[in-house]
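I am attaching a structure below and will ask some questions about it afterwards.
Shown here is a partial selection of chains from the complex, left in place.
Chain IDs A and B follow the sequence of writing; residue 1 opens each chain.
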């Protein structure tokens, strides 16, 4: 049995995605995966960064943060430190890159979509929960945009979700590690995949450890299983919007 | 009738305080006042800042922040800017100062209480909602501390709440302004009071305007009414802990 009571190595924690969680943003969700909770919002700005002006296409950029007491001991705010840590930068670059893979940037025109992922409570897997939730917030915002601005086509080309997998002592490859499992894992891998089952990002690391080709294969199988399940939750939350994405994905 | 449908000038918006909102902090609430929502947490650190060491008493300090999309248009994160704005500093100094007025710092020993107020959604009155919610989070944390550490006495000496009042065109003095009212107010005043009805902080400003002595009196009456009501909500949330405070307040 796993530390939080799960019976299966390839079992996700309970997942819940609350749609339209906030009143101001164009798209927003509160995603809950076990005890990890992230507010994801998508905001539309009617211009692109200077280096992209005049190219006739849009941009997606992401920011990630944790409340100081999202964790067991309080963290100093990055605004108080006066700088963003390397970990935060790595995560926000990952989120932005992943989402850009399933958006037709030409279809959204010269607009910037700002994705904000704010971790309210952390128990492992905050970056992958952020991607999975941000995809839904983005889909809501793109739906609103396509309804008000008469875009040439619906800009989202496929579903996208992410999960963590790892090798833990005794259990081998497990899916969706909570904080306790993550702390003891020998190998830790984050995988981002599309609805069609293609990879978007693969980041595996064996800090103070290494892993073999066959372990890699087990990890990828676990990830594929989890992502298929997560996309099912996304579809339920999105309702009719999911059909538009399906139509586009073809 | 007021912009959000309230019938009375001296009426609060609907208030809700959700206790123990997060699993990690020693005390936490989600306070909702109209469309303003703030997560308030209280964290206990087992040491005081260097300048206070050896004095045998504790310290309370506060930090305040808004999610980028708590507001109608997205704000740049202070961590991205690399510095905290003047407005944020002013608010967090106010929250800390106010709470220190109703805590017996000797009773908590050489510990720092970190108050974090993170605005999830903003519609006016975020700083006063932060104080009102932070008081409850602090009371939960102090109760936990007094139960585990055998303090000499319960460290909270009275209730504390805050509200905003203002002079708006046509209506005169009104209580608990939402964002629309706040934007058109001629005079804006934040008042922090105790359960005994004493002032802790009074900050009135007439930007590009001024106010008379009699207007000041109307504003103070409105504030007193609102704070009495807010303390009632605090008592309901705190249950038995409220009785300990009452006992101390004497």
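Structure notes:
Everything below uses one rule, namely that contacts are C-beta pairs under 8 Å (C-beta built on N, C-alpha and C of every residue); 3 or more make two chains touch, one makes a residue touch a chain.
Owing to the predicted nature of the structure, the values given are computational and were not obtained by experimental measurement.
Here 2 of the identical protein chains are placed; the entire complex in the file holds 6 of them.
Here, only the chains that are shown with their structure count from here on.
In whole angstrom, the spacing between the mean C-alpha positions of chain A and chain B is 34.
Contacts from chain A toward chain B in the complex involve residues 22-25, 28, 35, 39, 41, 43, 45, 63, 65, 67-72, 74, 77-84, 88, 114, 116, 118, 120-121.
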